[in-house]
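The complex appears here without one of its protein chains, the remainder shown in place.
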Amino acid sequence: MTASSSWSNRSRLRTAALAWGQSLLLAAAAFWVVANGAERINYRWQWYRISDFLIAERDGVLTAGPLLDGLLVTLEISFYSLVLTLILGLATALLRLSLSLVGRALARGYIELIRNTPLLIQLYIMYFVLGPILGWDRITTAVVSLGLFQGAYTAEIIRAGLLALPRGQREACHTLGLTAFDSYRYVILPQVVRNMLPPLTNEAVSLIKNSSIVSVIAIFDLTTVGRNIIADTFLTFEIWLTVAAIYLIFTISLSTLSDTAERRMHADVRR
Amino acid sequence: MALAPHPRASRYKFSWLDVILLVALAAVGTWIWFRSSIGIAYDWNWTEAFETINTPDRDGGTPYFYTGVIATLRLSLWSAMIATMLGVLIGLGRRSGISSIRVVCSSYIQMIRNMPPLVFIFIFYFFISNQLIPLLGLENLLRASTDDQSYVSGILFGPARLWENLLSGVLCISFIGGAYIAEIVRAGIGAIPRGQWEAAESLGLKKLDRYRFVIFPQAFARIVPPLTGQYISLVKDSSIVSLISIQELTFVGTEIANSSGLIFETWIFVGLVYFLLCLVLSLGLRFVERRVTMHFHMAA
Partner (left out) sequence: MNDTSTPPIIEVGHVNKWFGDFQVLRDINLDVRRGECVVICGPSGSGKSTLIRCINRLETHDEGTVRVNGIELKAGERHTKSLGSSVGMVFQDFNLFPHMTVMENLTLAPMRNLKVSKSDALVLGARYLDRVHIGDQADKYPAQLSGGQQQRVAIARSLCMKPEILLFDEPTSALDPEMIREVLDVMSEVAEEGITMVCVSHEMGFAKKAADKVIFMDHGEIVERGDPDVIFHNPQHERTRAFLDQILHYEATA
């Protein structure tokens, strides 16, 4: 029972219509601001050229244009870093919860180091210092940087997820005589995984967002491709707005998914 | 791997895990040392790096590296202030009774929080700073005050020739930080139980009084901890405005690394400075945080 106002059917319809109307109005206003701003600097819109960069036609066959190629690189890097993030995050969380002194110190040191320095500087140090020393290529450098960065944040989420499970659950398993394996398999893990899915989805959103920073080490991801096209064509606004929209489509749908899951979960628990 | 039975349990013992970790650590360290000194034969030169960093500029003024550090601090300070104001306004706007204000505020928060900061910075650079800064008429102000720049404004705003540069950076970071702070403010106020609103309302308190005496004091204690975290993020995030030529620590680092050729040492230095800045800041803010939240007796 969280709704703050009471709605009859009719007023609910009216409110929904109002919300839609306002959104449209807002979109129109935003568009006007952009268009008007562009006009002031005599900007000539050439939206029709955008499609070439999304889908290209080669020898009569439709293929992905450079922007979609860039998107693929972005998603690829995000995916590999997500895998690395989860491994690092889980390992660090378990180390922080372990009884090992060295393990706890190591985990703490790693988390503090990452959390107290900018991602850009981490990437520079990886690219200019560690990469050459270890002979990594650019993609490896990018994936390792992003994974190391996100892993430090994910570790805290996983740790919180493990600690959040009420003691009573473990105790109940024990009194029921479940084996350790069965308690994990049927009681503990299902709850922990369920609780952690929404925040972990948010970590994936963060990764997609942060991956754009690898464009500074000349990886041909969505951001770099956008910058290159602009350098060639001067379609500054069109390209940037398109690139932003592509990122937003991915990140917003993922975060909406995680928000909804989280809300539904809370509702479940309350009932 | 045995989990501690309780987060506070402190029965550490030296186990096989510690041994393995120590061995692994030593192996990785040796390997990196081996690769750097024998593999690629990098010639570490810390003394020269130290001298480069401490060399005064041509007129004998503050060394370039330190102007970068100061610029980052200045940038962060102003951004923190503007972002906080923006964040509080937008966060409250999300609770406004007028639904179009709510929609604008929540779209803003959604958009910024879901867009790569880099992309936002480039759009900002090409669009807003071309439009907004001239609009503010700063240039005239600038021309008028270049000659007689006071000591105080030098400390607060830096050299006048970089004012426009500073303002672009500050606005850029504030627009991003503002969205995150708005979310913190909204969540802080939203976490106040509904009964508190209802009790305040049925006591007949006016809307402003409800916020002032009942809601804000309680929300404050919930907002301050994440807010201090956000300030640290702000210092870190400020590094990316180097990519649009805002002259702060990272920008200075890039220039020094390129001109001196001491790439390894310079970047390690820069990283160290950020680390120390953030560490000192988080210690200081943790102190403030404790002082602030100490006075609130939250219901058990």
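Worth pointing out:
Here the chain labels run A and B in written order, and each chain numbers its own residues starting at 1.
Just so we're on the same page, a residue touches a chain if its C-beta (ideal position, glycine included) is under 8 Å from a C-beta of that chain, and two chains touch if they have at least 3 such contacts.
None of the values given here were measured: they were computed from a predicted structure.
Screening B:Ile32, B:Leu205 or B:Val292 for touch with the missing chain picks out B:Leu205.
By the touch criterion stated above, the residues of chain B touching the omitted chain are 193, 195-196, 198-206, 209, 213-214, 217-218, 221, 296-300.
The rule is simple: only the chains that are shown with their structure count from here on.
Centre-to-centre, using mean CA coordinates, chain A is 20 Å away from chain B.
Every residue of chain A that touches chain B in the complex is listed here, in rising order: 2, 4, 15, 18-19, 22-23, 25-26, 34, 37, 40-41, 94, 97-104, 106, 112-113, 115-122, 124-125, 128-130, 132-135, 162-163, 205, 208-213, 215-216, 223, 226-227, 236-237, 240-241, 243-244, 247-248, 251-252, 255. On the chain B side of its complex with chain A, the touching residues are 1-4, 7, 9, 11-15, 17-18, 21-22, 25, 32, 35-36, 39-40, 42, 99-100, 103-104, 107, 110-111, 113-120, 122-123, 126-127, 130-131, 194, 232, 236-240, 242-243, 250, 253, 257, 263-264, 267-268, 270-271, 274-275, 278-279, 282.
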